[in-house]
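One structure is given below, encoded as structure tokens.
Every protein chain but one is kept in place in this view of the complex.
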Amino acid sequence: MKFLGFWMEPRTETSPLSTLVIALITIALSIATMIGMFLLLGASPGVVLYSFFVEPLSSSYNLGEVLIKASPLILIAQGLAIGFRAKVWNIGAEGQLIIGAICASLLPIYWSDTDSAWLLPGMIVAGALAGMAWAGIAAFLRTKFNASEIIVTLMLTEIAKQVLYYLLTGALRDPSGYNFPQSVMFPDAGLYPTFGGEGVRANLSVFITLAMTVGCWIFVTKTFAAFRLLVGGVAPDAARYAGFSQRQAIWISMLIGGAAAGLAGVGEIAGPIGKLQPILSPGYGYAGIIVAFLGGLNPIGIFFAGLFMAVIYVGGDIALVSAGIPTSAPVVFQGLLLVFYLASSFFMRFKFRALPRERTATEGV
Amino acid sequence: MDALVFVLAGAMATAAPMLLAALGELVVEKAGVLNLSIEGMMAIAAAIAFMVTLGTHDHTLGLLAGVVSGVLLSLVFAMLVLVFMANQVAAGLAVGILGLGLSALLGRAYEGMTILPLAKLSIPVLSGLPVIGPVLFGQDVVVYLAFALAALIAWFLYATKAGLKLRVIGENPATAHALGLWPVATRLAAIAFGGAMAGLAGGYASTVLTPVWSQDMIAGRGWIAVALVVFGTWRPARIVVGAYLFGAVSLLGLALQALGIGIPSQLMTCMPYVLTIVVLVVISADKVRIRLNAPASLGENYRPTT
Partner (left out) sequence: MTNWMKRILVTGTMLAGLVTAAHADPFRIGYLIPNPVGDVGWSHELDAGAKAIQEHFGDKVEVQTVNSLGEGPDATRVMDKMVADGFNMLILGSFGYQQDGLKLAKRYPNLSVVHIGGYLNAKNFSTLAPRHYEAAYLCGMAAGMVTKSETLGVIAAFPLPEVLNIMNAYVLGAQSTNQSLKPVKVIWLNSWFDPAKEKASAESLASQGSDVIYSLFPGTPAPVAVAEQLGVYATVTHSDNTKYAPTKHLCAGQLNFGPVLIDKVQQAMDKAFKGDDVFAGVKEGTIAVAGLNNDLSADQKAQILATQDQMRAGTFNPFTGPIASNDGKDAVPAGTALDDAAIKSMKFLVKGIDTTIPN
């Protein structure tokens, strides 16, 4: 096919160099647009860029913040990417995160005086299972009734929010909290241990995410199951012909995604939040989708994309104070990143020639 | 039975933005493209339409401005999907987020402001009829426009040659191209139309329905529009019913609370979402119906090879 006078055809493999170049071009274009925007907003671009990209890395506190922000992003993205590669669209990670957090919080709320070492593992297991179950509803409805998982997971997210509000104004509310909709503070045994020094909030979730990344990398590169998922997404007819079960693909994808989101939920309540409250996540479920795509649906790519996004989130918060930019500016930046990424990755997926290649007998349409 | 009138009449107006956006998405999906950025298009249209109406005191200009901004944002999506062959789900989410962020950024000076809404129609005898008076004959212009558009779109898709061509492109773009049709151009037009409808929907929400501009005011209705298309099995008439049903159920919760009936309010808030899932399951389980109406190439990008 022709594109601006060049003939294009899909690449059979992508070189790591091109991946890096694409990443840099994406970032450069996004930054250039943002600079233009900041000038229009009346903020000094130099200060803003410094706040966004340099300050987050400038102190152990900030590095800790980047880590605890990257952790749920990467975790969720890894889980979702498994499904996205198989074209199973789990858009409801936000709801699965909430349900995971709710179920995990039951333990420290009802055993609020304990300092048992089993509390945290229990919370982690409960959160992952609960997230799985919530995503499992969508998997069930899709495999049994062919109901679109895009819509079911979206609806389930809204329902999850209401379940949270209901529980927080009722059964799970802190009785000595003057009626505020939040639970008791978790005992220390129910909080992730932190590291990095006084005041730094980097915690266990970082290691959980690392483990998930490694696990996904092994799964994706080494297992046949992942190959089946990939084929099911890229060439569903071929997959069916080969006997790869679509039902299985859907279940595996949704359960892994749900478990990851649930784990991320546990990370929030056992981490910086330290209790159950109405706002558990600033949209990690949706941001995780962006990270998954920015990372090219590849475990290593997701890892770096997640770190980059976290730097931007943290930098955005810093820029709020030092450059006075509005809270919506980082959101626009993220949107731009994804748009430019999608546009520039086009050049990575196709190669261009000046003249059409000689057609051979084996080439189809 | 004032609660009944409140629910039935109010549902018309509440449904209008979702109906408009869903009708636009219907056309886009019938052409084979899945556009998930509706929420963002509605948001930016809401912001721009509000700002223009506030400045010019003219609702028509405001709604037009909303339409234009919806179209512009949809063109970004079109470029990603048609030119850069990006994955449609990812592109939709990206443009959606961009739209949400831009709307908050542009509209931040107008946060919480309000303007006078469009007057509801008042037809001499008909509007005064009990119950059906306010429900059917006491709505504002855009509600009637939405119904008219539904009929127009149904006619276009199923009774015109152009509509047939669009549907063929949605089923199998490669074959369509071989037949001499223009898949890319048609899809571009469809996406722009979807943007215009979403823009009208968003503009309506902020300049007529509420009428207030506030960041996050679209509150998930763009996603409901996506759901409505599937809900209605890609047929305009059913989408109309679905939108109305959704609007009525969301108001029912408020009416029950005002009546003093003691159902937990969170349960009432959940009702529309639960209902959507239930109906979706019922409809989707009928595989024949789905296959008849869902465009076969929905979500797949078309790459002409000649």
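Going by the order they are written in, the chains are A and B; count residues from 1 in each one.
The criterion applied here is as follows: a contact is a pair of C-beta atoms (placed from the backbone, for glycine too) under 8 Å apart; a residue touches a chain by one contact, two chains touch by 3 or more.
The shown structure was predicted, so the numbers you read here are calculated from the model rather than taken from an experiment.
When the whole complex is considered, the residue among B:L23, B:I153, B:A255 or B:I283 that touches the unshown chain is B:A255. When the whole complex is considered, the residue among A:I35, A:A225, A:L320 or A:M348 that touches the unshown chain is A:L320. Shown as candidates are B:L100, B:A205, B:A243 or B:I277; the residue that touches the absent chain is B:A205. In the full complex, chain B touches the omitted chain through residues 2-3, 5-6, 10, 14, 108, 111-114, 117, 205, 209-212, 214-217, 219, 250-251, 254-255, 257-260, 262, 264-266, 269.
Residues 59, 61, 65, 68-69, 162, 165-166, 169-171, 173, 177-181, 185, 198-199, 201, 268, 272-275, 277, 279-280, 282, 313-314, 317-318, 320-322, 324, 326-328 of chain A touch the missing chain (whole complex, contact as defined above).
The definition used in the following text is that only the chains that are shown with their structure count from here on.
Touching chain A in their complex are the following residues of chain B: 36, 40, 76, 79-80, 83-87, 89-91, 93-95, 97-102, 104-105, 108, 174, 215, 220, 223, 226-227, 230, 264, 266-267, 269-270, 273-274, 276-277, 280-281, 284-285, 287, 290, 303-306.
For chain A in complex with chain B, the residues that touch the partner chain are 1, 3, 37, 84, 89, 141, 144-148, 150-152, 154-156, 158-159, 162-163, 165-166, 169, 286, 289-290, 293, 326-329, 331-336, 338-339, 341-343, 345-346, 349-350, 365.
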